[in-house]
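The structure under discussion appears below in the form of structure tokens.
Removed from the display is one protein chain of the complex; every other protein chain stays in position.
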Amino acid sequence: MSVDVGALTLRGPILAASGTFGYGTEVPLLERRALGGMVSKGIFLRPRSGTPPPRIVETPSGMLNAIGLQGPGVEALIRDYAPKWAEWDFPVFVNINGESAAEYAELTARLDGVPGVAGFEINISCPNVEQGGLYFGNDPRAAAAVTDAVRKRTRLPVWVKLTPMVSDIGVIARAVEAAGADALCAINTFVGMSIDLNVYQPRLSFRTGGLSGPAIRPLAVHLAHQAARAVRIPVIGIGGIATAEDALEFLVAGCTAVQVGTATFVNPRAIAEVHDGIAAFLGARGLSSPADLPRYLPRD
Amino acid sequence: MSVDVGALTLRGPILAASGTFGYGTEVPLLERRALGGMVSKGIFLRPRSGTPPPRIVETPSGMLNAIGLQGPGVEALIRDYAPKWAEWDFPVFVNINGESAAEYAELTARLDGVPGVAGFEINISCPNVEQGGLYFGNDPRAAAAVTDAVRKRTRLPVWVKLTPMVSDIGVIARAVEAAGADALCAINTFVGMSIDLNVYQPRLSFRTGGLSGPAIRPLAVHLAHQAARAVRIPVIGIGGIATAEDALEFLVAGCTAVQVGTATFVNPRAIAEVHDGIAAFLGARGLSSPADLPRYLPRD
Amino acid sequence: MFLVDARITGKRLVARDMYVITMHAPPIASTVLPGQFVNIGWSPGPMLRRPFSVYRVDGERIEIVLKAVGVGTAQLLSMTQGDRVSCLGPLGHGFEFGAGPRSAVLVSGGLGVASMTLAARQAASLGIRVTWVHGARTKEDLCSESDGDDLIWATDDGSKGVKGTAVAAAPDADLVLACGPNRMLAAVAARWPEAQVAVETYMGCGTGVCLGCAVPLKRGGYDRACREGPVYRASDIDWATLPSHLSYAATP
Partner (left out) sequence: MFLVDARITGKRLVARDMYVITMHAPPIASTVLPGQFVNIGWSPGPMLRRPFSVYRVDGERIEIVLKAVGVGTAQLLSMTQGDRVSCLGPLGHGFEFGAGPRSAVLVSGGLGVASMTLAARQAASLGIRVTWVHGARTKEDLCSESDGDDLIWATDDGSKGVKGTAVAAAPDADLVLACGPNRMLAAVAARWPEAQVAVETYMGCGTGVCLGCAVPLKRGGYDRACREGPVYRASDIDWATLPSHLSYAATP
């Protein structure tokens, strides 16, 4: 079940998605053997307290979240969590966030070489404060600049997590590939809103939130597929995966691995079930590894 | 329950959405009193046979469709349907589609003045053949050009139906407002894909399809709200509305009216139920019309 | 067309994993014609309704026959007496018996029995002699219920009746009606171009507004299975373009 994501070999094709697995210390029921790796909750340089409640809202086959990247800051992460990660038998990627390319660079420099940190997942769905709050992920130049800034500070794998709210994900994918990304993660949540009719206001205190869960899966499969068609580096599919069949859709659509997020809230054993289901699917068809799956991936 | 969409007064705030109501002749169970208006299936100048099956796939709380704008062409529409519309007590908008601004203009010129045609809904989620297949709806200039071309050919109301797969819907909204749109319809379907693991190919013969239904509602509320914040003209909310509460979310988020699509497949009486539910909600709060609803609409 | 809040009144096994569900839907029971279907929804359940042929009518009740092939059919089968479903129908254009046929052969594969019972009864009431050819993979998959004057069984493995397909086992007749997997229907079309066949497609609405149920026609273009169909003259269909993997039955 091992897969190669660029130069890195994962023991299985499934990772836990950022923000849905904390720092990996709180998931007692999951059999860790099923984890190909995990991505930490998004981290900023300095501690952040996050947004006031309500932070989540359920929607049809999905949920909106606005956590506001609550977290302890990079120093506490290095002190409290990295030492544990260094002892685990799967790689931990740190999901890094900033308000400017310089902040991403500083975070990378601080984390590079820390035992336990296996690589970086750049979250480009952050507002670029220097450019009036436009998201890095919506602008190929800003996305490439952030990637480049991180790339220059580390030899560890650098993954870039794409934002879905763009008119052509291929343009962004190619821009960050050219800037040195080792892999792409597609996709982050979609921006959504839900209104509380009792108070005529958004239900989330932050007003908008990110939509995740099965509702977005068909959109995510499409976007991951479009990204995979646009680049030569591996693409890691994310969005609404709850079963092995869901994960297999992403793999057949051109992804090398997948991440599972919201489904683990519903079923703490989801990752193990997806893992075992993929193994069973491959076994029944005489395929020895996920890389042997027939791909639907016409090149543009 | 009447609402003003620009200069046009609708007897109620709910319209049937394009492509989900045919030409209005096939919905025996719906009480038509509940219809504020309807938008016809998308039409091209010439007849089109549409895409081969499978054309639809169910997804979590939604469906993908790739009908391929099957339709009889404008002449047959004028001959077979417009005379019926002319006798109905609610306005019928024609959803117009083209491969160039000139085609939209020609369609408008042909339909303008035909009894039964109350106005136009421009579908800008079409590939612009002159620009290598980029969607009109993704490019503010192309969207404005199409709007302008239609505007010049008619004095009837011109609505522009926005595509959701853009990084800033406000930019497109303002561009088509400036080009003379009377109202905006937000939003059309999101592009999605679903893979058939038996054949390692997309389930839809067209490969991708448009995602509709409750799954997209939180995204649609957000995008309609963003559009409403960006412009002064009315916005008609669309996307995943199945109940009165769903419709009210769009109205509170700044919309003047709404369209209901996929929900009518599930419940042929959906539009009447949404209508009566809104009336009950308003009644219980002593509000006399949808325009009296408190709005959540901070201006940028 | 009626929208009925239908109470489930019973369930019986008619072949391996194959059940008949009975529901109380008076206006549909009193108007449905052979070959027509109902579109059934329930909550909580899948978003879209699920189409099923009306198998039999019993007073104010209608019956449908099904196996669990996916999430929707599995949920339907787990319902118990008293549960309610929303039943929309009758829908579509069914079989036609024309003027004066003297003999009819009904060819059904697996769950294709679904639209045959009403047709057999209607034919009988018109004085037509009915031969029903039941095909299935093996003995256990053959529906234990049938109508008609003569009955022929066909199984792929020869465990009951003729070994081979129902199409091969069927005699000729004035009228040929068939229902089963689309691939079986293509074989019917090759042998009897004038046969009437009930096809399957995915459906969005079931009422003619979404164009999701496209049936490709030999003369070009598409019909709607839910309005012009689901019953077609076999030779009218472009079988190469009609997806065959939607088949819900076990036999070819």
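List of remarks:
The letters A, B and C name the chains in turn, as written, and every chain counts its residues from 1.
As a working rule, a contact is a pair of C-beta atoms (placed from the backbone, for glycine too) under 8 Å apart; a residue touches a chain by one contact, two chains touch by 3 or more.
Bear in mind the structure is a predicted one, so any value in this text is a computation, not a measurement.
One chain is not displayed; in the complete assembly it touches the shown chains A, C. When the whole complex is considered, the residue among C:Gly45, C:Pro101 or C:Gly164 that touches the unshown chain is C:Gly45. Touching the chain that is not shown, out of A:Val3, A:Leu35, A:Val57 or A:Leu293: A:Val57 (per the contact rule at the top). Residue-level contact of subunit C with the missing chain is found at 44-45, 75. Panel shows subunit A; residues 19-22, 26-29, 41, 49-58, 61-63, 65, 67, 70, 196, 198-199, 205, 213-214, 262, 264-269 of it touch the chain omitted from the view.
Definition applied: only the chains that are shown with their structure count from here on.
Comparing chain C-alpha centroids with the centroid of the full set of protein C-alpha atoms picks out B as the closest.
Taking the mean of the C-alpha atoms as each chain's centre, subunit A and subunit C sit 46 Å apart. Mean C-alpha positions place subunit A and subunit B at a centre distance of 33 Å. Residues of subunit B found to touch two or more other chains are 57, 61-62, 213-214.
Shared interface positions of subunit C, i.e. residues touching 2 or more other chains, are not present.
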